[in-house]
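For subunit A:
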Amino acid sequence: MLDTVMQQAPAFFNPHNLVFILQAMGRTLGMTIVGCTTGFVLGMAIAVLRGSRSVLLLPLRLVAIGYVEVFRRIPFLVILFIVLFVIEPLLPGTSLLGIATISVCLLSTAFLSEIIRAGLESVPGRQIDGAHALNFNALQTLVMVTLPQSWKVILPPAAAFVVMFVKDTSLASQLGVIELTFAGKMLVNRGFSPLLGFGAILVCYFILSYPLSRAAARLEKRLAAS
Partner candidate 1 sequence: MDYTFQFSEVFAELPYLLGGAVVTLEIAFISFWGGAVIGLGGALAKVYGGPALKKTASTYVTALTNTPALVQIFLLYYALPDAGILLGSMTAVLIGLVLNAGAYLTEIIRAGIVSVRPSEMDAGVTLGMSRLQLVRYVMLPHTAKTIYAPLSNFFVWLVLGSSLAALFGVEELTGRAINVSTANLRSIETFAVVAVIYVVLTVMASASLALAGRLMFRVRAKVF
Partner candidate 2 sequence: MPHLEIVSLSSRYGSEEVLKEVSLAADQGEVLSVIGPSGSGKSTLLRVLIGLTPPSGGEVFIAGERVDYSSRRSLKGLRGKMSIVFQEYNLFQNMTVMRNVTVAPIKIKKRPREQVERQAEALLAKVGMAHKQDAYPEELSGGQQQRVAIARALATNPEILLFDEVTAALDPERVNEVLETIRGLTNEGITMIIVSHEMAFVREVSTRVAMMDEGRLVECGPPAQIFDAPRQSRTREFVSSILRH
């Protein structure tokens, strides 16, 4: 097995393959960045919405709760299939990468909104009352009182989520998006040994994930200490 690897190595590590892998790595990274950014923005919106007490927003709030609770309880693979089957007839011509990205955003929004909500709720109610007593409106309270205090609670689990998320994107390979995992499959299909092909892909994931997880661990320690 190892001699096959040695024998194939020169052919495997040719510039053409390396560019191919790097592009795939870029797609994995791209899905992660788009997914997490969208997830953070929409998740924040949902968290704030769920914290509001307005009766007018009640129907919207129920929809948000339903969405968050359901999407945190379905496997990402099933989300991918559902998005695929819904989008294909509705918006024909949407690229596979587009479908994968939508799925990824649906997943991250659900999880990140929960993380953000827990953070917002960690700020003691009497401070919110204090802000209201000073005539702050909801937005002012959020920006000036709640957020500055809750990011310490939000960031560590959010960072840990991003680390998990990088790996979750590997399932998008199932749709045929040429991200890292699919690239690995293609290389193996081209005749490279699975040890070499998937081994290289594992190393690529590690390169993406390790600095992130170190940063997340350091962040957690730093924020826990302060």
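Behind the choice of candidates: all candidates are chains of the complex that A comes from, given by their letters.
Here is the rule we use: contacts are C-beta pairs under 8 Å (C-beta built on N, C-alpha and C of every residue); 3 or more make two chains touch, one makes a residue touch a chain; residues count from 1.
Only a predicted model underlies this, so the values are computations on that prediction, with no experimental measurement involved.
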item: Among 1 or 2, touch partner of subunit A in the complex; value: 1
item: Subunit A residues within the candidate 1 interface of the complex; value: 1, 4, 69-70, 73-78, 81-82, 85-86, 89-90, 163, 166-168, 170-171, 173-174, 180-181, 184-185, 188, 193-195, 198-199, 201-202, 205-206, 209-210, 213
